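Got a structure here, written out as structure tokens. Questions coming.
Of the protein chains in this complex, one is absent; all others appear in place.
For reference, chains read A and B in written order, and residue numbers begin at 1 within each chain.
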Amino acid sequence: MQTTLRLPVVYRKIFEFQGDQCYRQQFEDSQQNPQWFQIILRILLNFSIIFVKKYMEMKEKVDKVVVNVHTDDEPLPVLLNRNISTSYHAFNHLSKHVADNAVLVDVQPNIGGSYTSCVNQPLQDQATIRKIDFDSSEFVNLLNDAYWRSCALVTAAILKESLDVNLEFTIPNIDVSSGFFHVDVEGLNGNALSRDELNTINRYAKSFIKNAKDFEVVSIPSDLSDEVPSNYIVRIGDHVFPSSGLVIRSTSQIGRYSILHSKSSGIETVSVGGVSLPFSQPTSSYSWGLIVKNALTKYQKSSSS
Amino acid sequence: MSSATLPRIGVTIGHVAQKLKTGGIEPSRRARLEVLRRIVTRCVREERVELKWNRAVEARPYLERLIQLGVERGPLDEYTAEMMEWWLPERDLIVKMHEVIVPRFAEIQSPYTSLYRLPPKRLQQFIQNKREFWKRYDIGILEIDKNPFPPVLSENSAKNEESPNLLNLLLTDALKNNLEK
């Protein structure tokens, strides 16, 4: 009953800028679906580009905004489309190398306090943006958290693609110091994955990461925050996940990556753990072996408790 | 020898005397000194030079002793003046030695020079009949300390080891747990 009451609010907020009857009808139907929220998210992100195009057609004139890109010399002013262009587009004016290396963005708006955002997140207001990459010492903890969260999301996407699209995931907040990340999977009937299955998935994971899929991010407006549990919605390839925090730019920034182990953590849920390192932090296979071994023992210990 | 009273120089002396060869002079003691003099002169002029490793090792004690003479005896000493004149044939370098380099080390103990080794590098020597000739070189960096150049070994490397980036976090944890076993 509550869902039917809440739906119109979400519906209005998301679709008020376009009056397409087709989508309207779709959402009238989704009112009956108990998992209406998932479907909204899926449609919102899978069709976000269509939305933007329709929006542009409708309005014809796109709102422009000037954003300053921080460089070692003078800041570079860049003309962007408000709410459409991302920091990635802005950095591309500087160089492709800079844009590809950017992991997060430090945004200093002309009005209000500074904050950190994802690279593939549309810019809203006049601001000065600064690239944060894996070399910057200032935001190390923020970077580590974002990277760990992204790896968990990538794991979820890989499992979804290699096992079953209808799996449900919860991504717990894990500290980097625990040495591993893990995702909880619902829909496997509590069957943990075997060694062989994990090997096959790992092999697939390599090609998935190599494809350099972007993390497309939409932040949930604050007036919707009581409707939506998470702060961000992230799209990786064909999959959409809610995310509690920032994520990296692309899977191409993931270097060594390995799904280690899986165990049943409840009646229905299976937990899958892994470990990863950024592409820009290369290491020898010996060191990586140590890290993997440590993560595996730690993860197995944590599963017993 | 009037240099007998000087303190020991703080650098290692090569075990085997290198037969340093140079074009135009038969390989002899004279040729060897000529090569060493050229290196010392160049080193005083440029303050940081890249040389073949064996030449750098061989020339370093001579450079060290020359600076030490300046520091210990000063420009008015007869023997120092003679040595300076021989090792630095260009007059402006003698001035540089006494007015710039020696005052740097007035309060400091030897060594006054540093020597670093680079990994061996293959470099092309010449092309003859479309055939490329390559040779492997051991390269040393000889420098006079307190020079205006950026340090060869940056403090950055030490700082990087302590940085709490992901690789460091995971690896230190792994090593710690590995040791505990």
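Quick note on the criterion: a contact is a pair of C-beta atoms (placed from the backbone, for glycine too) under 8 Å apart; a residue touches a chain by one contact, two chains touch by 3 or more.
The rule is simple: contacts and distances are computed from a predicted model.
A.B. asks: The chain that is not shown, which UniProt protein name from "Ubiquitin-like modifier-activating enzyme 5", "U3 small nucleolar RNA-associated protein 22", "Large ribosomal subunit protein bL32m" or "Protein farnesyltransferase subunit beta" does it carry?
C.D. replies: "Large ribosomal subunit protein bL32m"
A.B. asks: So one chain is hidden, and I want to know which residue out of B:L76, B:A106 or B:L153 touches that hidden chain in the complete assembly.
C.D. replies: In the complete complex, the chain left out is touched by residue B:L153.
A.B. asks: Footprint of the hidden chain on subunit A, which residues?
C.D. replies: Considering the whole complex, subunit A reaches the absent chain at 72-73, 282-284.
A.B. asks: For subunit B, which positions touch the chain that isn't shown here?
C.D. replies: 45-46, 48, 90-93, 95-96, 99-100, 104, 116-121, 141, 148-154, 156-157, 160-161
Note that only the chains that are shown with their structure count from here on.
A.B. asks: What does subunit A use to touch subunit B in their complex?
C.D. replies: The contact residues of subunit A facing subunit B are 134, 137, 140-141, 143-144, 147, 176-177, 179, 275, 277-278, 281, 283, 287, 290-291, 293-295, 297-298.
A.B. asks: Contact residues on subunit B for subunit A in the complex?
C.D. replies: For this pair, the touching residues of subunit B are 163-167, 169-171, 173-175, 177-178.
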